[in-house]
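Would you mind keeping the following structure in view while I ask a few things?
Here the complex is missing a single protein chain, while all its other protein chains stay put.
A, B and C are the chain letters, set down in written order, and residue numbers restart from 1 in every chain.
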Amino acid sequence: MGNPMAKNLMKHGYPLIIYDVFPDACKEFQEAGEQVVSSPADVAEKADRIITMLPTSINAVEAYSGANGILKKVKKGSLLIDSSTIDPSVSKELAKEVEKMGAVFMDAPVSGGVGAARSGNLTFMVGGVEEEFAAAQELLGCMGSNVVYCGAVGTGQAAKICNNMLLAISMIGTAEAMNLGIRLGLDPKLLAKILNMSSGRCWSSDTYNPVPGVMDGVPSANNYQGGFGTTLMAKDLGLAQDSATSTKSPILLGSLAHQIYRIMCAKGYSTKDFSAVFQFLREEENF
Amino acid sequence: MGNPMAKNLMKHGYPLIIYDVFPDACKEFQEAGEQVVSSPADVAEKADRIITMLPTSINAVEAYSGANGILKKVKKGSLLIDSSTIDPSVSKELAKEVEKMGAVFMDAPVSGGVGAARSGNLTFMVGGVEEEFAAAQELLGCMGSNVVYCGAVGTGQAAKICNNMLLAISMIGTAEAMNLGIRLGLDPKLLAKILNMSSGRCWSSDTYNPVPGVMDGVPSANNYQGGFGTTLMAKDLGLAQDSATSTKSPILLGSLAHQIYRIMCAKGYSTKDFSAVFQFLREEENF
Amino acid sequence: MGNPMAKNLMKHGYPLIIYDVFPDACKEFQEAGEQVVSSPADVAEKADRIITMLPTSINAVEAYSGANGILKKVKKGSLLIDSSTIDPSVSKELAKEVEKMGAVFMDAPVSGGVGAARSGNLTFMVGGVEEEFAAAQELLGCMGSNVVYCGAVGTGQAAKICNNMLLAISMIGTAEAMNLGIRLGLDPKLLAKILNMSSGRCWSSDTYNPVPGVMDGVPSANNYQGGFGTTLMAKDLGLAQDSATSTKSPILLGSLAHQIYRIMCAKGYSTKDFSAVFQFLREEENF
Partner (left out) sequence: MGNPMAKNLMKHGYPLIIYDVFPDACKEFQEAGEQVVSSPADVAEKADRIITMLPTSINAVEAYSGANGILKKVKKGSLLIDSSTIDPSVSKELAKEVEKMGAVFMDAPVSGGVGAARSGNLTFMVGGVEEEFAAAQELLGCMGSNVVYCGAVGTGQAAKICNNMLLAISMIGTAEAMNLGIRLGLDPKLLAKILNMSSGRCWSSDTYNPVPGVMDGVPSANNYQGGFGTTLMAKDLGLAQDSATSTKSPILLGSLAHQIYRIMCAKGYSTKDFSAVFQFLREEENF
């Protein structure tokens, strides 16, 4: 994700100072004349606006608070934007540490996938001090068509995981309803049409239908390749679960959705799009 | 429901022959000059197009196959339309018995509630022989703005219960996501706006939001009065459950949604709108 | 199941009159000199104590109320004992019809499997009029070591499905707890020992442990062969589900257990012992 995001910043004329744990990932930028450095600390020494994009909470903590992390050399007044999807409570922790150094931290997770990253159409959900939002928006607007202010630090993450939890629930629900309807004799296209003009309508039924043959241009039309992987959905549901446990919020369907994607990861669906839950439920009993 | 439906038929100039187990329910029509008779069999003796609207499978079986049921005196070639929401396998059974008598049976459950029944804006989901659909549509079109042909007998019921199962799942999912987001510090209106422009969007989030203060004119804005009662949702989920069990279709979230509405019925929510699941989940732990 | 049960009656000196839809199943008895007849009605004509053993509610209804069913020729005062595991409400229906004919019906489902049937060690859970229990016990005692009176007609079935629902729940729970513990670094045998001396102890942990290597002589020690098949457990959970829906009893874990066994049936576990849920959950995610 970091690669296409960085390219869009370049296109908008921003000079870049780049670090990636995999040096190969930086070559392209070096050849294009951008600076490549050897640690997050080095980035912080040279830049006063930094965007981080990391796979897990642990990686994010390392990039900020690690031995060669940003906080080792961060300049006062710097704006640090983390676009990773991580636990909101970790975002809050990082914000506290950043604040101690006289800098500003905002969480700005994205939705939209690699395609949207390339075309500059990501959605950013931004949490942090409101006065700094305009500054963040200037940068994020180069990479996304939608930059939404969500509130205090951590609320960007909160918005993202709440959305994805509801997405997982309605996707599984759509798969269950479509499968049940088909077994009861309904034509899948017709059933989708009925749901979409009724109260069962949802993004998973009308824009990203999980049943092969119902829509074109979606992963279900392409053997569930591409899209948003089951592993990534399981990860986001794990974050929703952790947040729900720590705030004592009941998430009955959210918990079960988490477990279903967990099971799917172990049954060979980890790299398939998360709409493959239809395929998972579809298999017939043998008798 | 039968009352406003019958009135719309009257408005369109159809003479009525009416029966209801509660004689008081017929008075209004008698005073308006319509015929009131004393059993379903009597209706069948005089009419060759009959619409039934009953609360449960058992009532429907009684109205058709009971001692004074329609089948005792049904005329050959009659068109019998059942608008009850019942088990699709019961609709199929009734269709078989009706066919033996040389008449035609269609299942045509409605969505839309009493308000839509009054204004003639119901949606009918119709299952039965395709050649008879035009005849059914002529009548049902007087009472509904949407008459959808779904396929063979029973598929009207199937479409209805699949839609309502997905509705229940996405409503509970919306309630869980909104509640979790609020506890994580998000403003409810803002969170709803974010969901509605993202992949979590569903009818329950954008048209019927369960969180008080987010939308006007929905049950959540009126202490969950009116709308679609929790008891009725629990009933429809029971039908989905039965159909899923008999067709061996896995409905993990659908089953759990069923149990949640079951529990809510026992905790004082039975007459509240089904979006009150937000209130059910919202209550704080005492500590 | 019917075969070894019948043999135990023979051993105790009872003459048999036998019917099975598969004539081959009767050969053995014919060769042994027992009478074989060609319909349930024929059995009823000749015998006044009849035991039925059938796979589903539909088969049981056919055997009693079908065109050549027992009720066509049942003699007044006959004792009819149904050992099938079926919906308790169907047992009650059958009992009513039998009573109209002046005969007595009792439901007496078994637990214990083919092994127990052979050795005469089945458990019978008996529902029906208490005064007739002694008569039933005389016969059932030839086939089972445990004949328990449960109450009115249908309570035999009720006891069976309640037990099996709790069994399914505690088996899945044991599998989840053992799997989690192993992943957290515990030795399976040690964990089983700890559970079995603590409050997590259950039949599934101390007598029928689902983890290979923990116990000898159980299906988990033999690649989950033999024992009580996943398909049969799914069937019994379907009966529990139906009974819970019709009595409006919340079964949150019971419903989910049902769905899990449903999914397992579709994933190649249908003929394995139901303790194979450990294997189903055990598979690792690939990454």
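What we mean here is this: a contact is a pair of C-beta atoms (placed from the backbone, for glycine too) under 8 Å apart; a residue touches a chain by one contact, two chains touch by 3 or more.
Keep in mind that what you see is a predicted model, and the values were worked out from it rather than measured.
Asks: Relative to the complete complex, which of the depicted chains are touched by the chain excluded from display?
Replies: A, B, C
Asks: Considering the complete complex, identify which of C:Leu195, C:Val211 or C:Ala234 is in touch with the unshown chain.
Replies: Answering carefully, the residue with contact to the hidden chain is C:Leu195.
Asks: Taking the entire complex into account, which one of C:Ser38, C:Ser119, C:Asn222 or C:Thr247 touches the absent chain?
Replies: C:Thr247
Asks: On chain A, what residues meet the omitted chain?
Replies: Listed in rising order, the touching residues are 234, 238, 241-242, 245, 248-252, 255-256, 258-259, 262-263, 265-266.
Asks: At which residues does chain B meet the chain that is not included here?
Replies: Considering the whole complex, chain B reaches the absent chain at 231, 256, 262-263, 265-268, 270, 281, 283-287.
Asks: Hey, which chain C residues sit against the chain that's not shown?
Replies: 88, 111, 123, 125, 146, 148, 150-152, 154-155, 158-159, 161-167, 169-170, 172-174, 176-181, 183-187, 190-191, 194-195, 197-205, 207-208, 240, 243-244, 247-254, 256-257, 260, 281, 285
Operating definition for what follows: only the chains that are shown with their structure count from here on.
Asks: Looking at where chain B touches chain C, is over half of the residue numbers used by both copies, so same, or under half, so different?
Replies: same
Asks: Quick check for you: after a Cα superposition of chain A on chain C, what is the rotation angle, between 0 and 180°, in steps of 5?
Replies: Rotation angle between the two copies comes out at 180 degrees.
Asks: Please tell me the distance, in whole Å, between the geometric centres of chain A and chain C computed from their C-alpha atoms.
Replies: Roughly 49 Å, centre to centre.
Asks: At least two partner chains per residue is the criterion; list those residues in chain B.
Replies: In chain B, 248-252, 256 touch at least two other chains.
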